[in-house]
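A single protein chain has been removed from this complex, and every other one stays in its place.
In order of appearance the chains are A and B, and numbering begins at 1 in each one.
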Amino acid sequence: MRRPRVQALVLTLALSVLAIVWLLPIVWVFVTSLKLTADIVRLPPEWVPWPVTAEHYQEVLFSSSRTARIGRAFANSLVIALGTVAIVVVTSAMAAYPLARLRFPGRDVVFTLLVGSLMIPNAVVLVPQYVLVQRLGWLSTYQGLIVPEAAMTFAFGVFLLRQFFLTMPGELEDAALIDGASPWQTFTRIVLPLSQPVLAALAIFAFRSAWNDFLWPLIAVNRPEMFPLPVALALLRSAYSSESYGPIMAGAALSALPLLVVFIVANQRIVEGVRVSGLKG
Amino acid sequence: MAQRPVSRRTFLAGAAAAATATAWPRPGAAQSKATITYWNGLTGADGKVMDELIERFTRETGIRVEQQRLPWADLYPKLQVSVPAGEGPDLALIHTVEVPHFANDGVLEAIDEATATGKGFRGDGYLPATWQGGTFQGKRYSLPLDVPQHLLYLNVKVMKEAGLVGADGKPKVPAGRDELVTMAKKIARGDTFGFAIGTSNPGRYTWGFHNLLWQNGANIYTPDLKRAGVSEPAALEVAEFWAGLGGPLGIAPPANANCRDAFIAGRLGMWIAGSWNFTGLREAKVDFAAAPVPRLFKQPVVWSMPHQYAFPKPKSADRNRREAAWTHVRWLTDHVAEWTLKAGQVSASRKAHGDPRVTGDPVLKTLLGQAPNWQVGQPTPKWVAAENLTRPVIESIYTGQKPAKAAMEDLARQINALPD
Partner (left out) sequence: MTRGRRRQTGTAYLFLAPGLLLFAAFRVYPLLEGLRLSFTNARLGRASYQFLGLANYTRLADDTRFHVSLWNTAFYTVASTLPILAVPLVLALALNRGALRTVLRGVFFFPFTLSVVTVGLAWLWLLDPVVGPFNYYLRALGVPARSWLADPATAMWAIIATTVWWVTGYYLVIYLAGLQDIPRELYEAAALDGAGGWRTFRSITLPLLRPVLLFVVVTHVIGSFQIFGQVFVLTSGGPGDATRTVVQHLYETAFQNFFQFGAASAMAWVLFAIIMVFSILQFRLLRGHTEY
């Protein structure tokens, strides 16, 4: 049994090296963001930012004269992503419950329609959705970003939650109904508490897709103070591209940093959530 | 799509009424002085100069200016969609070639000459081409501020190494295309390039390509503006030269190189680029000389692109804000010499041209000296769309993806197919 252990060790070692290489692009972003402008383009590449500077962070966070501020964009992204999560989780759970647990005419039609809509590419509704949001007066507003984002993920949420609700044992519900609980009470007091893992998975999925969406906010927001992070970063790049990579990389690093922290803290949970939503989707 | 006559989905009407768009922060009734919103694309170092001038303006007049600043390429589509949605600014700074299509699409408010004259803006106070650029189909839509234009930058250190500096220590200026190529070949070796036109992504630099077209008497549209002129022999000659720059001549940097970095790093000898670069080059302490754009084809035309002040159509007229916007344009026009000195852009109005600080600066003097050769884009609402079509085509020529002739003929077809 010696050989397999050596093999495993070599494998682990090789994978660790690969993992480090895998992270180098991110490391390079952070390293660049901390360098003096003159040092950034120096060859051979220097992997230790010395002397170190915070000037690029200062520039993208507080400079008033260029495009959008990254700090504000970050807050916008957070509001949009959390708002989307709230709407998606509530509407999907409410819709999935009767589709899984109640019998009523039209149930299969509704479900087929929702699942079929998963095939609709977002790009197809881009233009008419823009017209709609503009007519509602929702351009450059949070609701103009949150509601379409939520509508995009809703059908998937229903699909995911229905699968889960179908597998739940019915006894508790039946007991509650016999005790005179209304369907709403049954739903909120029994079904939802039992569904926490899958609700968390859906929340993670919705958060990520809203957080990362780029095309819709690119067209639906006309004011820099309302830009979410991806759009603000793209514009940061246009504004600085002929001068220095420093501020651009500082912006990129700022966009990655909180996720890095969240990810280190909740790695297991996030991966689990992705696994659940991925396999069922 | 503010008005949609064909059909209205009534079930949305309720939602529309309930929806509250967050509007620009409006000044409260208690506030006596107006706040105006002002959009511009001054995302470079010139933005900081503008900030300083605006701070002074607010101190002197009490009028607050809220700037919205986006890179030009992003600013224009935003302006186009914001104005019909009632989200447009009180004042915008735009390039001359944007005037026709914004005017045509009803984005800009027409300015009647009486109003302009009443505020002290008169044609004889301006260089004629810049003043003319503010009009479309006989109506005025904007007032010129300054004249960004091309300039030939010569890197003294690089030229010296190639033996192209005279006894007086001044770098030699090429007199024509052949001489430019010969000189550039002397400079080019390894990762040092002899000549470039454009800042970042020289392969896609339409403004440089336009400059060469105009020098050869060609243009994007034929003079009657009815069809594309890019497949005519004079234009094809320019396209062939463009292809040579990207490849066979072996003198220019690759399509997505950053020419400004290269020039600063001493890896580029002769560089045709915008006048907005020179203050930055001075700050970076590059030893450079500036010369007029050389005559590479038939005429010594210099590409220029005056910035224009325009008033986007508001949702509802607000006299107070419009007056405040006028006050701002007036104030900046009166202080344009400061703008010229710090941002490096010569003014469109003549008054500042006699300022000794301006005439005493060799680069600004060179820029003003080019005035007789200035040319701008054609006054058609399709100009900008045609320019967007041109960008990838000239890049495919520059990178050798497509032969010049076939690419330009294809471009002509695309331009002719643009909708009215």
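Convention: contacts are C-beta pairs under 8 Å (C-beta built on N, C-alpha and C of every residue); 3 or more make two chains touch, one makes a residue touch a chain.
This structure is a prediction, so every number in the text was calculated from the model and none was measured.
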(request) In the full assembly, spell out which visible chains the left-out chain is touching. (result) A, B
(request) Identify the residue among A:34, A:132 or A:226 that touches the chain left out of the display. (result) A:132
(message) I need the residue numbers on chain A that touch the omitted chain, in ascending order.
(response) 8, 11-12, 14-16, 19, 22-23, 25-26, 28-29, 32, 40-45, 87, 90-92, 94-95, 97-99, 102-105, 107, 110, 114, 117, 119-132, 147-148, 150-152, 154-155, 158, 183, 187, 208, 211-212, 214-215, 218-219, 229-231, 233-234, 237, 245, 248-249, 251-252, 255-256, 259-260, 263-264, 267-268, 270-271, 274-275, 278-279, 281
(request) Kindly note down the residues of chain B that lie in touch with the hidden chain. (result) 1-3, 5-6, 9, 12, 15, 77, 80-81, 83-84, 105-107, 191, 203-204, 253-258, 261-262, 385, 388-389, 392-393, 395-396, 398-399, 401-402, 410, 414, 417-419
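What we mean here is this: only the chains that are shown with their structure count from here on.
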(message) Suppose each chain is reduced to the average of its Cα coordinates; what separation in Å results between chain A and chain B?
(response) 38
(request) State the interface residues of chain B toward chain A in the complex, per the touch definition above. (result) 1-2, 4, 12, 15-16, 19-22, 43-44, 47-48, 50-51, 67-71, 73-74, 78, 81-82, 85, 87, 199-200, 258, 260-261, 265, 280
(message) Which residues of chain A touch chain B once you look at their complex with the stated criterion?
(response) 41, 64-67, 131-132, 134-141, 143, 219, 222-224, 235, 238-243
